[in-house]
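A single protein chain has been omitted from the complex, and every remaining protein chain is retained in its original position.
Each chain carries a letter (A and B) given by its place in the written order, and its residues are counted from 1.
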Amino acid sequence: MRAPDPNTSMDGVIAAASRVILGKDHQLRLALACLLARGHLLIEDLPGVGKTTLAHVLAQLLGLNFQRIQFTSDMLPADILGVSIYDRDSSAFNFHPGPIFAQVVLADEINRATPKTQSALLEAMEERQVTAEGQTRPLPAPFFVIATQNPQYQIGTFPLPESQLDRFLMRIELGYPDRAAERELLAGADRREVLAGMAPCLSPAELLAHQESVRRVHVSDALIDYVQALVAHTRESADWQAGLSPRAALALLASARAWAWLADRDHVLPEDIQAILPGVAGHRLRPAGDAPATGSVARLIEAVPIP
Amino acid sequence: MRIAAALQEQFFSWALRGKPPEASPVTLGQRRVYVLPTRAGIGYAAVLLTMLLGSINYNLSLGYVLTFLLAALGVVAILHTFRNLVRLKVSRGRTPPAFAGEAAAFHLVLAGDSERRALRLWLPEGGTTTIDVPARDSADACLRLPTTKRGWLALPRVGIETTWPLGLIRAWAYCAPDMRCLVYPKPAAKAPPLPWGAGEHGGRRAGGQGSDDFSGLRDHHPADPPRHVAWKIAARQGDEAPLLTKQFDGAAASRIWLDWEATPGEDVETRLSVLTRWALDAHAAGLEWGLRLPERSLAPASGGEHLHAALSVLALHGQG
Partner (left out) sequence: MAKARSPALSPVQAWWLIATGIAVAAPLVPHIPPWLTIAAGLALLWRTALAWQRKPLPPRWLLVLLVAAGCAGVLWQFRTLFGQNPGVALLILLLALKYLEARTIRDGLAVVFLAFFLALAQFFYSQVIPAAIASTLGVLVATATLLALADPRDPPLATLRRAGVMLLQALPLMLLLFVLFPRVQGPLWALPRDANSARTGLSDTMAPGSISELSQSDAIAFRARFPDGVPPQRQLYWRGPVLSDFDGRAWRPLGEKPQPRLPYTEPDAGGIDYEIIIEPHNRHWLFALELPGATTAAMLATHDYQLLATEPLATRRRLAMRSYPAFHAGSDEDATVRRRAMFLPEGSNPRIRALAAQWRAQARNDDDVLLAAQTFFLRQRLLYTLMPPLLGEQTADEFLFDTKQGFCEHFANAFAVAMRTAGIPARVVTGYQGGELNPVDGWLTVRQYDAHAWTEVWLPGRGWLRIDPTAISAPTRIDLNLAAAVPASDPLPLLMRVDLAWLRDIRFRWDAVTNAWNQWVLGYSPARQRDLLRRLGMREPDWRSMTATLAVLAGLALLALTAWTLRQRRRRDPVLALWERFSHRLGRRGLARRPDEGPHDYAARIATALPQAAADMRAIADLYARLRYGPATTGVGTGLDELRRRMASFAP
């Protein structure tokens, strides 16, 4: 049920990427799963841990074109989406596509932009098209947005509201590299050079075929029961302010399919759900007032038996 | 009277097996489910006794059969009623905050392996609710409790009872899940208008970044949405004139401070109540507002979360 020569290429992507992003295999896999599940990724971490590099590596290895948008507070929606400019020569409006018209878009420090600009980006992400001046322009396929957000509360930032967070399939944290990886980073060659010398492992067409085969990964009734039990628990428990939405449940299944596919399986296991659950549910669940914020997803996994 | 109340208290602490509140989820074990006949059940027993006497007197063998069948049915009803309650899992649900004077809504999540029918939950001085729990699923029961004071309101002992299926037997149990509801101060009914003078940045904020009211024109930037270009002016003035962009103001976005010191009222509760009303008004007006209490203050902001944070501070003022 797999496209020819599947995982060698995907494993190759991971192997190659881990030469640049050191000691972050799990996060790499999650990012790839997110891409394969046609979702968008939110990376929340401190500056300097390699967010931008990760986006770069993925674009490079998958042979996708890449755009980076550095968000600032004076940014307007048109700065991202593009604008129609009146061309006096032809006396007509010409649409100048914004930076969003790329296959991999890195939206850096998205929380620096005003909510209006943020929502322009997020709507385009969701619909995979840009509507301007009454005209709809599709975004390229595959289309993958990696947004980064600085977790620290700073003056002049606009943290993404929950409704917007829901549009990201996953949110991951990179974290500091472990000692060995950091040593290698310090001692080794400049990552940028390594990155520049990398050849694509996949063509965009192959990637699209993989995305299609991910959709066909089997999900059994027992597993749907499990997802439902997890979602029901979040809705009823007092540990969170609000439960997971049906869209979140679909996101769980889609991500778990991609995770299973990456593990070379044609069906999803409860472990797949558990592996992607922190990434998919973490940013969608806000702990209730008196519940501890950390480890809430781990408590969710513990609380719900596998049916 | 006092002795009766003390005895009752004694019974409850015994019935709850340990000091309430209990950690969630609470499973109603067999030892804490009590079973007694209802008034109808006592009537049923009396009917059976009469039937037995009649059967003996008239030597009605089938009378014995019928009487014993109904007696056995009563016993089976005990089992069914007991089973309808035993091993029910009660866990904490949501408890949205309430304003003092309103009813606090405690949500309990009931779950069990088998189907449960017509469970009635009640609070000693609060509402009751009746609920079914489907097999291998859960149901959300909402119990309302009137509130009087701000601060944390703990869920008192909850009674769960059922007379299903025959109504002859009543099985009940008590549990006290560890739940509490945050009660905001009661908003003052008659509060002075919002203290505009106390705002640091009183008055309108300039900027023209809204989209509601037209406020002027400025030079055109390439990134401005074409909708906002003042085409009429451009057409009137001809090709040489630069394009202008229409500017709009947002809703009268303003910043205001709600200050404890500036709040009228003799006692703490009145002041809190006025502050609560102001916070609600400021939120409803879409203002950016801050709150300043003697021991802590909240920076001006807007939105539901900010309101919740501020009301929580007001609710817990002076309560640690």
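Here are a few things to note about the model shown:
By our rule, contacts are C-beta pairs under 8 Å (C-beta built on N, C-alpha and C of every residue); 3 or more make two chains touch, one makes a residue touch a chain.
Worth saying up front: this structure is predicted, and the values here are computed from it rather than measured.
Across the complete structure, the visible chains that the omitted chain touches are A, B.
The residue from B:V26, B:A77 or B:A141 that touches the chain not shown here is B:A77. Within the complete assembly, residues 218, 220, 222-223, 266-271, 274, 301-306 of subunit A touch the chain that is not shown. Seen across the whole complex, the unshown chain contacts subunit B at 40, 43-44, 47, 50-51, 53-73, 75-77, 79-80, 83, 86-87, 113-114, 117-118, 135-136, 163-168.
Here, only the chains that are shown with their structure count from here on.
In this assembly, the C-alpha centroid of subunit A lies 35 Å from the C-alpha centroid of subunit B. Of all residues in subunit B, only 24, 91-95, 107, 109, 137-138, 140, 179, 182, 209, 222-226, 239, 243, 312 touch subunit A in the complex they form. Subunit A makes touch with subunit B in their complex at residues 76-79, 83-86, 88, 93, 114, 133, 232, 236-238, 288-289.
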